[in-house]
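Following this message is one structure expressed as structure tokens.
Note that one protein chain is taken out, while the other chains of the complex remain in position.
Showing chain A:
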Amino acid sequence: SEYLLLLTQAKELPAQARRLCKINDGSLHAQLLEDLHLSETTPSPQSDPVITTRKVVSKGQNQVTIEELAILKPQTIELSCYLTDIPNNPPYLTGYWTKDGKGIVNSEETVNRTNEQYILKKTFDILAKDLGNYSCIFKEIQTQVTFVLDVPVIKDKRDKPIVSYTGDSVVLACKLKQTPNTWNWYKANNTEKGLINVTANPLNYKIFIHGNETKLTVLNLTEEDSGKYICSAEFDIKPSESYIELKVLSYIEPLKPFIAIVLEVIVLVTLIFLWEKCNKPQNDNISAGENELCSEQISKLTRDDSNGVENNTARQRKLEH
């Protein structure tokens, strides 16, 4: 009884007092106090107390619905499928879950009808290896709702490579809706990924990180800088990656069509002038050429009509000076 009295008194004591008792008194009493203390608190659940829930409502039968979920960190998530507008309103349906097309064992459930709705829920603990496509499937009516669980995907990828020139600089950018913990850039050489370290190569690389976007500037480009660049958004659960391809050209590349076109222009202009000069004898006074080879006499006769540039400017000069 004395023991019991001690116990009840211990309960009402503030926490500090309990600790004091624990040290000063005999170890047995201390033990009991500790046990009491433990049994009083409600045990907290082992998993994360915050459970995300996602619900999709599907109307009618033979429906396939897809819902994308961005998972940033390991978490427990409850997926629910709500079915409505089922013809004939059967009293119950059978539903089960699959991951990536493979059925999950022991996931089959009988769903009773409640207020014209059929509800199938399941809670999943998601770690990196658990990311995938989870589907709830209702056998009788061929209705399926798929939840795509994945890290955020970096969109607006260019399917064409970015082109730049040796000695020039280029900016590669990646952007996401969510903000990752950090961004990393890698250069891919065949199957290997090499991290781009700005402190090791300050002359060649610059990395700019601002929340949900990142930019990698590659300076002093050389042909070896061509290849695949990977931007990686680091999340708690798994990194999200996207690649950009860079092609570095030498200046000779565009010079080839350029020189071809310039040559074509030179040929055209020469042809035009030659044709004009050689056709001069046939035209009375219309066009003029100055070439003595073709039309010496005509140029004398058609002093008025001569339109050659040199003649005009020559006459101008004669007049003025």
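Keep in mind that, in the parts below, a residue touches a chain if its C-beta (ideal position, glycine included) is under 8 Å from a C-beta of that chain, and two chains touch if they have at least 3 such contacts; residues count from 1.
In this section, contacts and distances are computed from a predicted model.
Visitor: Missing chain, UniProt name, options "BHLH domain-containing protein", "Monocarboxylate transporter 13", "N(6)-L-threonylcarbamoyladenine synthase" or "Delta(3)-Delta(2)-enoyl-CoA isomerase": which is it?
Guide: "Monocarboxylate transporter 13"
Visitor: For the chain left out of this view, which of A:G60, A:P90 or A:P254 touches it?
Guide: A:P254
Visitor: Of A:E67, A:D150 or A:E276, which one is in contact with the hidden chain?
Guide: A:E276
Visitor: Which residue, A:I66, A:L127, A:V171 or A:L195, contacts the hidden chain when the whole complex is considered?
Guide: Touches the omitted chain: A:V171.
Visitor: With the missing chain put back, one of A:V56, A:V163, A:A188 or A:I209 would touch it. Which one?
Guide: A:V163
Visitor: So that we can see where the missing chain sits, which residues of chain A does it touch?
Guide: Interface residues of chain A facing the absent chain: 160, 162-165, 168, 171, 249, 253-255, 257-262, 264-265, 268-269, 272-273, 276, 284-288, 304-307, 309, 312-313, 315-316, 319-320.
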